[in-house]
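Every protein chain but one is kept in place in this view of the complex.
Showing subunit A:
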Amino acid sequence: MMKQLFPIRHVLGYIASLVLSAAALAVIYLDLSRAANLVILAVTAIIQASLQLFLFMHIGESADTKKELYLNIAYALFVGLVTIFGTLFIFVWGWYA
């Protein structure tokens, strides 16, 4: 019963997300360079988001619409990233100045 209620994959995914959150704390408690901090934040956040998407949200399981789902999410991420980095490029990183 316990094994059926607590599938090992979910438990491991949960532990992994807690560990990754704790690892991200390195940016405020360890005295690392700014570049190293930004890499840590990007890596821990992206792995955690992927855990949710693939493990908990089962994005890969609906066989008949799998391709469309991946395309839809990939396109949304593309639009989001272009919005964020395009704006940073113009307003913050000084291309406009």
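Definition applied: contacts are C-beta pairs under 8 Å (C-beta built on N, C-alpha and C of every residue); 3 or more make two chains touch, one makes a residue touch a chain; residues count from 1.
The definition used in the following text is that contacts and distances are computed from a predicted model.
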* Assuming one chain is omitted from the figure, identify its UniProt name from "Quinol oxidase subunit 3", "DNA-binding Lrp family transcriptional regulator", "Putative Carbon monoxide dehydrogenase, medium subunit" or "Tripartite tricarboxylate transporter permease". => "Quinol oxidase subunit 3"
* Where does subunit A touch the missing chain, residue by residue? -> 4-7, 10, 13-14, 17-18, 21, 24-25, 27-28, 34, 37-38, 41, 44-45, 48-49, 52-53, 55-57, 59, 62, 64-65, 68-69, 72-73, 75-77, 79-81, 83-84, 87-88, 91-92
